[in-house]
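I have placed the structure first, in the form of structure tokens, so that the comments after it can refer back to it.
With one protein chain held back, the other chains of the complex are shown just where they sit.
The chains carry the letters A, B and C, assigned in the order they are written, with residues numbered from 1 in each.
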Amino acid sequence: MFTVENTTKWLHAFHEKVQANQSYLSELDSAIGDGDHGTNMARGLAEVERKLKENSFESPQEVLKMAAMALISKTGGASGPLYGTALLEMSKQVAIDPDHIGKTVEAGLNGILKRGKATTGEKTMVDVWKPVVESLMAEQQLSKERIHQFVSETKEMKATKGRASYLGERSLGHLDPGAVSSGYLFEAMIDGGILS
Amino acid sequence: MFTVENTTKWLHAFHEKVQANQSYLSELDSAIGDGDHGTNMARGLAEVERKLKENSFESPQEVLKMAAMALISKTGGASGPLYGTALLEMSKQVAIDPDHIGKTVEAGLNGILKRGKATTGEKTMVDVWKPVVESLMAEQQLSKERIHQFVSETKEMKATKGRASYLGERSLGHLDPGAVSSGYLFEAMIDGGILS
Amino acid sequence: MTTKPFGIVISSHVPALAEGIVTLLKEVAKDVSITYAGGTDDDQVGASFEKIQQAVMDNEADELFVFYDLGSAKMNVEMVIELSEKTIHLMDVALVEGAYTAAALTQGGASFETITEQLQPLTIKSRG
Partner (left out) sequence: MTTKPFGIVISSHVPALAEGIVTLLKEVAKDVSITYAGGTDDDQVGASFEKIQQAVMDNEADELFVFYDLGSAKMNVEMVIELSEKTIHLMDVALVEGAYTAAALTQGGASFETITEQLQPLTIKSRG
């Protein structure tokens, strides 16, 4: 189940992974986009960290809502509204049922789908979120191996959404940066103790 | 027929009329465009004046070619390429047959049509050039009354070319600035002694 | 104070681009309230939710046409729309050409229907 503690730990871990891989994420984005995904995510998550330090929270939905608003207002780029909407929808769902991890992540996925109007196979973060939700629903669990697999499958996809879509065929052979950062988000869920 | 003298006189007279009516032309352009037609024409014709002073010419086609290049490089806006192409085509035709005023003006009209791809009734300078050519071809002459008539008929036209076309129906009820300046050009032909 | 029923907001990844469009539009739309958001919070190339929110608030009109350059600006605009009380029309049309058309028509006193009808053929944006 989601608690204030494990939600906070999760976000800390996500922040750390993004910080550690900031230039890698931007490099990936240079190949098929504008090279700012690492910078964007680091800026948004730094604001989340600040808010986590400055405030205390009564419920996981409060933590998630705060994180969502911080990501929306500071991330910039496409990833701000996408991650922001995901976390906002997760905060609503966690208020209804904090025990069901799968349903909460599914609410996040639906937020991304609503915001970006992508489907699977378009070489976006959806290609990680969607199979993660399916795994969680079917098996109630998720391994880092599975996450890596989902992320690496974006390599052979042709982008049809987002900036990379301007490259058409030429987007083939590169990992999607938003898929990679989404991989960090789910690894951090494992590290934070929400998933085991 | 076109001579160095009457061609020079014509261009002087055109310059004077535009100078005297510069703010009126810009006002007309404010109503259905961006308010710079007077400024554009005055800038281009000032360059023509300068070149007329600095050089001496052997033939009317030389005068017209110089004026065309000056208008193209200095006028700016749509009117630069339009008047510039008109005078360039006139200079070619005048070299072939300096006696036939109608054919020369027709060559100018064809330059405008090539450049701007407008037809009659689109509320542009074409709506003055075209009936002027027709009058010259049919009657070998042109009166200021006829010119005024052609110019004022643009008032009830709906613009479908140039900036004014963005206004659609709302361009009705206003004179077209390029039609008005074209009226000055033909009045100056009369004043300069090319037409009687 | 604007005398026109519609305002225009430009959202671009580049501050100069957004500002330049406003200059172009002002030539033909002196009485239309036109505001813009360009770049990230620290004026780098990117999209800023907060700048877009500010441009929407600063606009004198209560009904707005918003134009954007790329999909990431669009998504930020959508978030702003969900949190704003103004009536906002997010236009998936060519940025410069669409905004210019809307500005000229608004200045000329055109109705909402006329404006959207004229903008319709400029619809070219589909990728998110």
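FYI, contacts are C-beta pairs under 8 Å (C-beta built on N, C-alpha and C of every residue); 3 or more make two chains touch, one makes a residue touch a chain.
Everything numeric here is computed off the predicted structure, so don't read it as measured data.
Although it is not drawn here, the omitted chain touches the following shown chains in the complete assembly: A, B, C. Residue in contact with the omitted chain (choice from B:38, B:77 or B:108): B:77. When the omitted chain is restored, the residue from B:118, B:133, B:179 or B:194 that touches it is B:118. When the full complex is taken into account, the listed residue touching the unshown chain is B:165, out of B:7, B:26, B:91 or B:165. Interface with the hidden chain, as seen from subunit A, comprises residues 33-35, 163, 166-168, 170. One chain of the complex is left out; on subunit C, the residues touching it are 12-21, 23-24, 27, 38, 45, 69-70, 94-97, 100, 121-122, 124-125. Residues of subunit B in contact with the chain left out of this view: 34, 36, 40, 72-74, 76-82, 84-85, 115-118, 160-163, 165.
Basically, only the chains that are shown with their structure count from here on.
Viewed as a contact network, the protein chains form an open path, each link joining two chains that touch. Chain C has its Cα centroid nearest to the centroid of all protein Cα atoms in the structure. For the pair subunit A and subunit C, the distance between C-alpha centroids works out to 29 Å. For this pair, subunit A with subunit B, the centres built from the Cα atoms lie 63 Å apart. Each chain gets one centre point, the mean of its Cα atoms, and the points for subunit B and subunit C are 37 Å apart.
With touch defined as above, subunit B holds no residue shared between interfaces to two or more other chains.
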